[in-house]
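The complex appears here minus one protein chain, its other protein chains still in place.
Order as written gives the chain letters A and B; numbering starts at 1 within each chain.
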Amino acid sequence: MRSIDAGYLVLAAILFSIGAFGLLVRRNPLVMLMCVELMLNAVNLTFVAFGMMLGDLAGQVTVLFVLVVAAAEVVVGLGIVVAMARRRPGATADDIRVLRG
Amino acid sequence: METTAVEYVVFALCAVIVLAGAFGVIWFRNPVQAALSLVATLFGVAVLFLNMNAQFLAAVQVIVYTGAIVVLILFVIMLLGVDVEEDLEEEPLVGQRVIALVIAAGVAGLVVAGVTLGGADLVSGARSVTGSIVDDVSNIEQIGRLLFTEYVFALEITAVLLTIAVIAAVVMSRRPSEVEPLPAENASMEPPEPMEPEAEEVFD
Partner (left out) sequence: MVELLWLVPALPLAGFVILVLAGRRMGEPAAGWIATLMVTASFVVSCVAFVGLVGLEDHVFVQTLFTWIPAGDFLVDIGLYLDPLSGVMILFITGISALIHLYSIGYMHGDANFSKFFIYLNLFVFSMLVLVLGDNLLLTFLGWEGVGACSYFLISFWFTKPANASAGKKAFVTNRIGDWGFLVGIFMVFFTFGSLNYSDFLPEAGGLAQTTATFIAVMLFIGAIGKSAQLPLSVWLPDAMAGPTPVSALIHAATMVTAGVYLLSRINPIIAVSADWVPMLIAWTGAITALLAATVAVAQNDIKKVLAYSTVEMLGFMFMGVGIGAYWTAIFLMVVHAFFKALLFLCAGSVIHGMHENQDMRVMGGLRVLMPVTFLAYLAGWFSLAGIPPFSGFFGKDEVLTYAFQENKALWVVGVIAAFLTAVYIGRQAFMVFFGEERWPQYIARLGTATPAMVEATAAADEAAIAAEEAADEGGFDEVDDVEFHPVPEGFRPHESPWLMTLPLVVLAVLSVVGGLLNLPFPKSMHYLEKWLEPVFEGSAVKLELSSGTIVGLLVFSTVVALIGTAFAAAVWLRGRIDARRFQPALFVNAWYYDSALSRFVAGPGTDAFESTASFDRTVIDGAVNGVGGVATRAGQALRQTQSGYVRRYALGIGIGSLLILAFMFTRVVG
């Protein structure tokens, strides 16, 4: 394994950790969504890196699918944010614990 | 495959950009600033893709992520006017930040330690027979062939997934005729404005 390959993996791990930390700490649902994107990108990075190490294209194809899922997730997530904000402007993720029914 | 000096330089630069952008996402209180930081990160990742000979993915990354997703997020921020600055001084959930920090540090530390300790044995998977990377064929052609042969079912299923997502988004963001406002926990919160009656109802 080349040292640069290890570099990709380490970078991806740090990026993932930052995303996870942000998801756990931030309250704004939009920012939380962005943090999810960060984590997804970290994973994408490892996929491509591993694919390169193994000389396999499957890693890149998987990333393509992750992209699609991420797009779908953002669409639905934003839909939820819009619906939430319409009922209560300025609501944070902590506020939706009163959701019921 | 030999590693060129250019590769190292590009990696180092991009790594700095990516991490700085990521920090920006979780650091800025204003969501607009966070979204712009995200663009930096995504762009950095796109360049890293290029560095790893994944040209098609780099292009898609720029178009889909920075061009579509972030723009969508920014659009929602502007539409809803939720670009209020978040108060990050206080944390209502006891211990949330400490534990989050432990988790983040633990994940990063464990992976870094694993990569360092694992060394050459870390990547020991078998190489794919059908989808191995061939140097003299363009990246986009290879991915295209693979997508429409080996992964054709997965591709079709993503189409279904996207359709479902579109329908879900429409259903959720539709303006309902009667909206029950969430009970206000905080007294300072403004009650939602009363819904305007639909035009048809007025004429009825």
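Everything that follows uses one rule, which is that a contact is a pair of C-beta atoms (placed from the backbone, for glycine too) under 8 Å apart; a residue touches a chain by one contact, two chains touch by 3 or more.
What you are looking at is a predicted structure, and each value in this text was computed from that prediction instead of being measured.
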item: Option from B:A12, B:I99 or B:V134 whose C-beta touches the chain left out; value: B:I99
item: Touching residues (missing chain, whole complex) on chain A; value: 20, 23-25, 27, 93-94, 96-99
item: Touch residues of chain B, complete complex, unshown partner; value: 93, 96, 99-100, 102-103, 106-107, 110-111, 113-114, 117-118, 122
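The criterion applied here is as follows: only the chains that are shown with their structure count from here on.
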item: Chain centre separation (chain A, chain B; CA means) in Å; value: 4
item: Chain A residues touching chain B - in the complex, by the definition given at the top; value: 1-22, 24-28, 30-31, 33-35, 37-38, 41, 44-45, 48-58, 60-61, 63-65, 67-76, 78-83, 85-92, 94-96, 98-99
item: Touching residues on chain B, where the partner in the complex is chain A; value: 1, 3, 7-8, 11, 15, 18-19, 22-23, 25-26, 31, 34-35, 38, 41-42, 45, 48-49, 52-54, 56-57, 60-61, 64-65, 68-69, 72-73, 76-77, 79-82, 84, 86, 88, 91-93, 96-97, 99-101, 103-105, 107-108, 111-112, 115-116, 119-120, 122-123, 125, 127-128, 131-133, 139, 142-143, 146-147, 150-151, 154, 158, 161-162, 164-166, 168-173, 175, 179-186, 189-190, 192
